[in-house]
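Every protein chain of the complex appears in place save one, which is left out.
== subunit A ==
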């Protein structure tokens, strides 16, 4: 533990400072603070999940620029699956299933067929926009609202419990578990060591007897389930409707968050929360009439922030060595 703190000194200090500030604000104005923090977390959930999709893909050596498309199709499939079947479960499953299928599509085209990863992702995004717009039908309703619970014990912790564990949906909880689980998996397990190896230097993994192709296929495909969950969250949990193009670039924001988080799940989650908080703060300031700018301009904030973040991160973080390069075995 002591060694871990020593290694991550900067992150730990930053985290403590942020937490102290958050509590100070919380105790000075409970209602506003809580509503802002909850807004931030709701905004951050799909970003966290999508950033994890990006992290798993790129750590395995595959750029996933199609997260946006996975998100949109899953949101569509989740909402209409639930609306037509009358069952939330069916909706969730069809959303997650679409995430998996599109993940599989991306994996197969880029890993098996060695298609250019950027182009495959762009194709996925274009297809996603086209299909969801074409089959979109207005006036549909969800059969019910997604259930929200409070976790006993945890939800009574001031601030943290109230934001993360009080009246929370299942997907937000999964997001929290996924962040810690994938972080642990990536850095502490055999799966993680091999995943990092195939993303950094695949031929080293290959000569160590690891099947690079299979592992990339599986990782990229399964990560699609997380994008599916994020889509379901968008159309069924944070709102209860599907709109054309409702992913609104979140898949790309997630990639920026992934970079800002240095391809590490915990840092990426922190970055997503930061994005959420800035957006929440901006709309709060506007609601309080502190700043008087058109709402459209406030809406651009996450995207402007992305630019700033990427400029700051550029040159400070290092991508996995083999990201974007298909793995080719000679003579086979």
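The rule is simple: a residue touches a chain if its C-beta (ideal position, glycine included) is under 8 Å from a C-beta of that chain, and two chains touch if they have at least 3 such contacts; residues count from 1.
Criterion: contacts and distances are computed from a predicted model.
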Name under which UniProt lists the unshown chain, selected from "Putative carbohydrate ABC transporter (ATP-binding protein)", "2-oxoisovalerate dehydrogenase subunit beta", "TonB-dependent receptor" or "ATP synthase epsilon chain": "Putative carbohydrate ABC transporter (ATP-binding protein)"
Which of A:16, A:204 or A:308 contacts the chain that the document leaves out: A:204
Full-complex contact with the absent chain, from A:112, A:188 or A:244: A:188
Contact footprint on subunit A, counting only the chain that is left out: 188-190, 192-194, 196-197, 200-201, 203-211, 318, 321, 329-332
